[in-house]
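Note that one protein chain of the assembly has been removed; the remaining protein chains are unaltered in position.
Naming follows writing order (A, B and C), and every chain is counted from residue 1.
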Amino acid sequence: MTDTAATGRQLPDRLDNPLKSAVLSWESLLVLVAVVIFIVNSFASPYFLNAWSLSDLTFNFTEKALIALAMALLIISGEIDLSVAAIISLASTLMGLALQYGADTPVLVLVGIGAGLACGAVNGALVTKLKLPSIVVTIGTMSLFRGISFIILGDQSFKGYPKSFAWFGQGYVGWVISFELVLFLVCAVIYWVLLHRTNFGRRVFAIGNNDVAARFSGVRVDRIKFILFCLTGLMSGVAAVLLTARLGSTRPSIAEGWELEAITMVVLGGVSILGGAGSIIGVVLAALIMGLVTFGLGLLNVPGIVMSIFIGGLLIVVIALPILFRMWRQRA
Amino acid sequence: MTDPILTLTGISKSFPGVKALNEVSLELYPGQVTALIGENGAGKSTLVKTLTGIYQPDAGEIRVGGEIVSLPTAHSASAVGITAIHQETVLFDEMTVAENIYLGHAPTNRFGMIDWRTMRAEAKETLDSMAAGIDPDIKLKELGIAKKHLVAVARALSIDARVVIMDEPTAALSQKEIEELYVLIELLKEDGKAILFISHKFDEIYRIADRFTVFRDGEQVGKGLIKDTSQSEIVQLMVGRPVEGIFPARHADIGEVVLQAKGLSHPTEFDDISFSVRKGEILGFYGLVGAGRSEVMQAVFGMTQTSSGTLELSGQTITPKSAADAVEAGIVYVPEERGKQGVITGEPIFKNVSLPSLGKTSKSGFLRMAEEFALARTYTERLDLRASSLSQNVSTLSGGNQQKVVIAKWLATEPKVIILDEPTKGIDIGSKAAVHEFMAELVAQGLSVIMVSSELPEVIGMSDRIVVMREGRMVDTIENNNLKPETLVRLAAGIVEEQAA
Amino acid sequence: QTRIALVVKSLGNGFFDAANKGAQEAAAELGDVEVIYTGPTSATAEAQIEVINSLIAQQVDAIAISANDPDALVPALQKAMERGIKVISWDSGVAPEGRQLHLNPSETNLIGETIIKLAADYLPDGGDVAILSAASTATNQNAWIDAAKAALPEKFANINLVAVVYGDDDSVKSTDEAKGLIASYPDLKAIIAPTTVGVVAAAQVVTDQDLIGKVNVTGLALPSEFKQFIDNGASQAVALWNPIDLGYSAVMLANDLVEGAEAGPGATLSMGRMGELTLDDTASGAMAAPFTFDASNIEEFSKIY
């Protein structure tokens, strides 16, 4: 048996050309869609091609997209978190509370991010320690977290955040480049490395493909899932800081409905909702596409609800197209 | 000679990248058992699925009683009188036994509503006729694996069929139940039904089959009457070369104790299990299916937690809380359910192999693909893995080759103790010999091997010592010196005391 | 051409559609003015900010907004002002630093007093009343309720306000809250709902539970949506200002600013046919007194808005 190596039957690393598969990938489809929408936008509205417009555009998606980055990893691992928007609400409320006790900017930021992390840890513990399905757990914590905000705030709102705090949501790093955008791009790179270039990311994919086999292969499945819930909570906390700074105030009903938007970004980005497949580049592109569509239609004063038809339609069409194409090719 | 009930001609079926069936033909005769024989991945189960309307053949024709039929759904197959016991138990845990038998063809009243009462009565009748001793009203999940298989048999019988197909029906049954199944098959033969019987076990093929058909790589390579053909001829047809059924000779020096378990207990699954395995030793675990051996091994591997007892590895007490802990300590486990627990089917070979060794191939947590490919290549080539590239998806490999990926994955971690749970279950004769040879090599290199197996020849042929378990308890540990198979069977079945008395 | 954006809390609300009528009327009167009627579909501040961002990008000349949140919109509106866009709020206000002036539909104290008076007028012997408001954060509702509470002890001594609950301008929640009020306060004589969604929900509950004549529903209501409850007696009278006039005045004021008028405490601006608006020290001013609808005039007004 040891002599098989001597027979020289070498297994090649791979058969198909990586370049070819890159061209045929989901990401290139998304790039195409993004370019088309960009061109359509520039023809449809004279105000679109303007540095400030393009800069304002990014505010439409950066906060949600930050959550989508972490959510992508979570969904790839086969779980989901519907409570992210509620975490924003609770984190923002706790920041407001800290403000009432005289906290200054660094403390506020820490409180926001810490609260997000803690909420994520609660989700993670419920899912991994009690072995509960994440979709129902997070439907529950979604009401619970936002409910706590309502208990704390009632009919009040917190305001009067310091100027230095407002910078996180309204500041510019240089010219038209906002802090939010820079933060998002930095996080995107970090998450890309984490998912595609580290052991951790490799294990996330393995878990999403088959968590039983991953466990039997010595992967600490529960620990990784717990970390992923914490990361998602953490990013929600970051988004809470940005959003609170941008709005300059806190209400319990803040960020309502964002969970579904973040998940839509992830799914549109080509992440399999069943787990095990997806890429960060896809998610970033999907965030950009959603920003372009909503802003472009906004310039034409199309009501937001009509934009959501486009987004919903885009989601189904973009996912259905490759399937239809495959079916058509098989028939031919 | 009577005419065949079922005739297949020129049946082909392809999956992406695999030609599972290539213009095969087959005839089944009334009142006769035809054995379908072939290596893993030869296309036997695929044929069963095309016959039962689950897959559609790409080409070829199926005739039942001389007429061409098409079988677009499972319903249409039972309508023309074809029924099957599939290789995987395809039943419903959360439903009652009666409903498991009748789902899809339940008796209805004149409003089209399911008639539960008739259904239960008929289910009881069928089960009683098989002497199965199963209450039709309990939920399936409350049954053991063997009884579940009997329910599958009852389901097949509840359809009034002319052709009965059995895909490895005895793989999960104990000897007693296998005997009962043989009686049942005799009854079906007397009824004039045509039976297709798939098995890797030659003893039972010679016992019950009248005819045989051999598949190799999706093609039909031979057929004939069992009584005119010798076992070695069939094996030759099957693998395309002669195979000697002798277990490899071993030259391992047995050294000091590596792993020692004392009084391992679990609240519901096993109690007071103690054993030790030495360097260079193969420790066999024998028992009937469901004796709890896998549960013990999974506890040693950290997958389940024991309620008491200790584990010592090279003299140091270890308490693995997860599989990761066990792997770190140097204990690895090749699970019984390959598809579910062994390989990650959605991922390529090299990622499967490197998964537990990422710590070694990576640099401060960052992946290094070149190292991964090198590692995967080293170990898969040692095992003579048959694949087109290291990036091939594991799901496209045959069962035997998937098993090799799992073993390669563990060897790459350089373990001290390797536990193999039913390492040759459902593996064809050629691959089986390779696995046995490989185990001998592992111990020669100084590893300790624990082998869980329900196959007597394998246990006796490979082990140095044998632990016998029954119903969650350890019965005995025996040195493997001129051991008689009957001794083991008695111990495992619990008839030792009676004999003594 | 001057482009003025009329941004409302949410599209589809009959009240704001009526305001748009007035706004278009003002545009026609002014001639060279285009009114962009826009707003989010759900009444949230975040959605309104996206609308404001797109208006900034379109470089409109003025934004006249009815805000979903007094504070959260401030940064976005400040950005608009920095880019040279005139910003006023109307109906539901924005904090002073986020706009140049605010147009109150009516005087806050006047509204607060009116909503209590609508109930008191039909309770000669006094009794328990409760308030069913919109969202707990709604600025204008909260101001009116405060004003009402302030007026109670002196002017309506025999009226007893037992509870204030919030229906969030959501018909289901408002219905539940109204039922809760009726169940918890058996002696309740009137429900005051200073919001058009709440008042319809409460009147429907009273109708459904056969309490017509026992519990009087009143508050602020659109005549077209509320007519049937005046007709069936669930309500004796409700009040509201004229949203058409409000939209008209908002556009007139915005246009005034675009044309160079200065806003600030004490300043006086023109509202066309509605007269002039004098700003107080928070740079806000009131348009007119609320108008009461009862059985005598509802028929006529329900055809208009």
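Methods note: a residue touches a chain if its C-beta (ideal position, glycine included) is under 8 Å from a C-beta of that chain, and two chains touch if they have at least 3 such contacts.
By definition in this document, contacts and distances are computed from a predicted model.
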* Asked: Out of "Heme exporter protein D", "ABC transporter permease", "Fumarate reductase subunit D" or "NADH-quinone oxidoreductase subunit A", what name does the UniProt record list for the absent chain?
  -> "ABC transporter permease"
* Taking the whole complex into account, name the chains on display that the unshown chain touches. => A, B, C
* To do: Out of B:Glu39, B:Glu99, B:Glu122 or B:Glu458, point to the residue that touches the absent chain in the complete complex.
  => B:Glu99
* Quick one: say which of B:Glu88, B:Asp191 or B:Glu414 touches the chain that got left out. => B:Glu88
* Full-complex contact with the absent chain, from A:Ala34, A:Leu97, A:Leu110 or A:Ile148 -> A:Ile148
* Structure fact -> Even though one chain is not shown, subunit A touches it at residues 82, 126, 130-133, 135-137, 139-148, 150-151, 153-155, 252, 256-257, 260, 263-264, 267, 272-274, 303, 305-309, 311-313, 315-316, 319-320, 323-324
* Interface residues of subunit B (partner: the chain not displayed) -> 52-54, 73-75, 77-78, 86, 88, 90-95, 99, 103-106, 108, 112-114, 116, 141, 144, 266-271, 290-292, 295, 471-473
* On subunit C, what residues meet the omitted chain? -> 10-14, 17, 41-42, 136, 165-166, 170-172, 175-177, 179-181, 183-184, 186, 197, 200-201, 204, 208, 224-229, 302
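Simple rule for what comes next: only the chains that are shown with their structure count from here on.
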* Which whole number of Å gives the spacing of the CA centres of subunit A and subunit B? -> 43
* Asked: How far is the middle of subunit A from the middle of subunit C, if each middle is the mean of its Cα atoms, in Å?
  -> 37
* Of all residues in subunit C, which are in touch with two or more distinct other chains? -> none
* **Contacts with 2+ other chains: residues of subunit A** => none
* Asked: Given the complex with subunit B, which residues does subunit A contribute to the contact?
  -> 1-2, 4-5, 9-15, 193, 197-203, 205-206, 209-210, 212-220, 222, 276-277
* Structure fact -> Residue positions on subunit B within touch of subunit A in the complex are 303, 322-324, 326-328, 332-333, 335, 340-347, 350-352, 355-356, 358-359, 362, 365-367, 373, 377, 380-385, 387-392, 409, 413, 434, 437-438, 441
* To do: Within their complex, state which residues of subunit A touch subunit C.
  => 45, 47-48, 50, 52-53, 56-57, 59-60, 154-157, 159, 166, 169-170, 243, 246-249, 251, 253-257, 294-295, 298-299, 301, 303-305
